[in-house]
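Left out: one protein chain. Kept in place: all the others.
Moving on, here comes chain A:
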Amino acid sequence: MSQDLVHLVYLLAALCFILALKGLSTPRHARTANLVGALGMVFAVAIAFGDGRIGNVGWILAAIALGVIIGIPAARAVKMTAIPQMVALFNGVGGAAAALVALTEFLATTGNAGMRAATVFGVLVGCVSFSGSLVTFLKLQELMTTRPVILPYGRSTAIGVSVLCLGLAVAVVPTASTALVITLSVAGLLLGVLFVLPVGGADVPIAISLLNAFTGLAVAASGYVLGNTLLIVAGTLVGASGTLLTRMMAKAMGRSLTNILFGAFTPAAIGGDGG
């Protein structure tokens, strides 16, 4: 199939996503907008099979079928009140997928320095989003305490792990070492947990929104690794709109973002109202 046609359909899908996000901002068009987004996704996935030589088609279709079998009942069966934690789960698996795509492409071809930088970003942010979202799910589902969890030396541990992640990420770019990338993903998973544990119950939706934006950026990074414009556009759209949305949500609740994310680390917030 002609690559021009593939890229035109990618452009069409990107337009659908932009219109979907725009329409979701107004109550009247929100439901139609969601369908426009879904339509864009159908176009994008269908044309992806014509993007270059795609093998293993049977396996891929089976994997998609499995995903549909898991996804639709999961979204339909949950109670309305449980939808936020389902969104968190869907966001988490999206983050995991972004990390896996970057990792797999890295195993196939280590690429140049720019691509490796995008790879480590995709793997790290995707892993943080995955494990962070799982913790937010556990909190909202009340499978664990909804109160902020303050680990002993939590702050120093979180800073230590962040520095470790940063160090590993920087080290991968010149070395292209697979072992380092795998270590980085484990450290990223740990960082995601440490990042969300101190967030208290009422603030969890804001943390989900931020992780949602993170996943968007991880998708954009994976798109850069693959040289795929649609992934870059859609991922960046979600990353940018998600960041702005997170700020607006925090503002609507009368809270500052730094207070929500790091408030539990400051001694004054532990006993008090945190405001």
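Please note the rule applied: a residue touches a chain if its C-beta (ideal position, glycine included) is under 8 Å from a C-beta of that chain, and two chains touch if they have at least 3 such contacts; residues count from 1.
We take it that contacts and distances are computed from a predicted model.
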Can you pick, from "ABC transporter ATP-binding protein", "Formate dehydrogenase-O, major subunit", "proton-translocating NAD(P)(+) transhydrogenase" or "Tryptophan synthase beta chain", the UniProt protein name of the chain not displayed?
"proton-translocating NAD(P)(+) transhydrogenase"
Across A:G55, A:P152, A:P174 or A:G254, the one contacting the chain not displayed is A:G55
Of A:I64, A:V170, A:V186 or A:A202, which sits in contact with the chain we cannot see?
A:I64
Interface residues of chain A (partner: the chain not displayed)
13, 17-18, 20-22, 24-28, 30-31, 33-35, 37-38, 41, 44-45, 48-49, 51-57, 59-60, 63-64, 66-68, 70-72, 74-76, 78, 80, 83-84, 86-87, 89-91, 93-94, 96-98, 100-101, 103-105, 107-108, 114, 205, 208-209, 212, 215-216, 219-220, 222-224, 226-242, 244-245, 248-249, 252
